[in-house]
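With one protein chain held back, the other chains of the complex are shown just where they sit.
Up next is chain A:
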Amino acid sequence: MFNNPLDFENLKNISRRHFLWESAAGLGAAALGSFLAGCESRSAGIKNLATATDPMLPKPPHFPGKAKRVIYLHMAGAPSQLELFDFKPELQKLNNQLCPPSLLEGKRFAFIRGTPKMLGPQADFKQRGQSGAYVSEHLPHFAKMADEVAFLKGVYTDQFNHAPAQLFVHTGSPRLGRPSIGSWVTYGLGSENNNLPGFVVLTSGGKTPDAGKSVWGSGFLPSVYQGVQCRSEGDPVLFLSDPEGVDRDLKKKTIDAINDVNRQHFKEFNDPETLTRIAQYEMAFRMQVSVPEVMNINNEPDYIHQLYGTTPGKASFANNCLLARKLVEQDVRFVQLFDWGWDSHGTDENLAIDIGFRNKCREIDRAMTALLLDLKQRGLLEETLVVWGGEFGRTPMQENRENKNNPFLGRDHHVEAFTMWMAGGGIKPGTTWGETDEIGYYPINGKVSVHDVQATILNQLGMNHEKLTYHFQGRPFRLTDVAGKVIEEIIA
């Protein structure tokens, strides 16, 4: 009946208006209605006052922040900390021995059943740089960056399945419906570059994260704050060129006319989603010029391609890293990279901890090292916070799916301890915070939660995670829920 959902929305609006104006208590109801509507629009956040016309208008942070932008590298599937950063020689001694029951009692695993065997580290480790942080031979290039980054070795989560754990890491809640961290950041700080989206998402590895687009969704925030996903192969954004016979002036006039109508609509109904629509039309118009330049890595010199290991036109994590640098160089606020394929269960060759996992390591090693170096040489690392991590860690035990041996070596999902690293943006370089026990099962100190990590990211941007709130369904919401403590130990 209603082919266009907007028509349907309109009909609903009219019927409510008819009710208000024509019912017996018309006048009183109208007064009450406008009063309530007033409350509602104000409760949509104090910041709305400033952003009544442009939701992306830059806003000052709560306090002067060290970082202005974030590049978040998420390894979807959860890479093994025990083969990359958390060196556990004791675990090697226990290799192939049965896991003691004390580590299994009261625990639930995604796939481990019965009594699994312990699995020693499947990588050689060395201490690197001045800081002496352990980085395995799987990351020969990144090993040289040990003195540039801060490792968090005792991160823990409470979700052992990919989708909820990814949601937890990115939205602060394992359930659907909350805004992602990039949305919170653009809501809190706005976007500096008028011609580009404030929150861009790039994916690699052949699949998007298990949790779907909700990991960069805007949840209950106005949808203008959601991440803009760019295609990883071919044109990053489709339909940028004007259709034949339509020149840019005509297009501009068309969009102006549409936006005028939308603005009237907004005046009447005060729906923030109308603002989103206006902003998107304008953004799309400006992106026609800005995007082809920024999102095109063909123009980069050869030595940059060599540095990153990029092949233009081919979807890869390396290309995305280079794009991320180009985007933050243009003051894009939050760039979110997802790389899929890290779920090393040992169920097939690609997911084997000693085969496919090493290929994944090779794919990211040069690219993420290059990203850090390139940001550094351009002075961008001063103001750009780079975060790397998965959604959880991997078990010190070898996975035994259905209590049988898996065909390849692999590890199950581990929630108690995993490693993340951060760099730039006011993070103390060359530090390690947190330590796990002899087999990497529990953190013994420096234990930090997912909410702590989020609080720290916001802190580096100059935002107090307890003050960044949005009123929804009768109460203010935060990214960090009612938890989170800034990890002062890794702040310069």
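Criterion: a contact is a pair of C-beta atoms (placed from the backbone, for glycine too) under 8 Å apart; a residue touches a chain by one contact, two chains touch by 3 or more; residues count from 1.
FYI, contacts and distances are computed from a predicted model.
Chemist: According to UniProt, what is the chain that's been left out of this complex called? Choose from "Glycerol transport system permease protein", "Circadian clock protein KaiB", "Starch-binding associating with outer membrane" or "Cytochrome C Planctomycete-type domain-containing protein".
Modeler: So, among "Glycerol transport system permease protein", "Circadian clock protein KaiB", "Starch-binding associating with outer membrane" or "Cytochrome C Planctomycete-type domain-containing protein", the name matching the hidden chain's UniProt entry is "Cytochrome C Planctomycete-type domain-containing protein".
Chemist: Pick out which of A:127, A:264 or A:306 touches the chain that's been left out of the picture.
Modeler: Only one listed residue reaches the unshown chain, and that is A:306.
Chemist: From the listed residues A:90, A:147, A:192 or A:300, report the one that touches the chain absent from this view.
Modeler: Missing-chain contact among the listed residues: A:192.
Chemist: Just name the one of A:127, A:254, A:403 or A:445 that touches the chain not displayed here.
Modeler: Missing-chain contact among the listed residues: A:445.
Chemist: Who touches the missing chain here, A:222, A:356, A:410 or A:440?
Modeler: Residue touching the absent chain, from the options given: A:356.
Chemist: Since one chain has been left out of the picture, which residues of chain A touch it in the full complex?
Modeler: Residues 58-66, 140-141, 192-195, 303, 306-307, 309, 330-331, 349, 352, 354-356, 358-359, 362, 366, 369-370, 373-374, 376-379, 382, 408, 428, 431, 433, 445-446, 462, 488-489, 491-492 of chain A touch the chain that is not shown.
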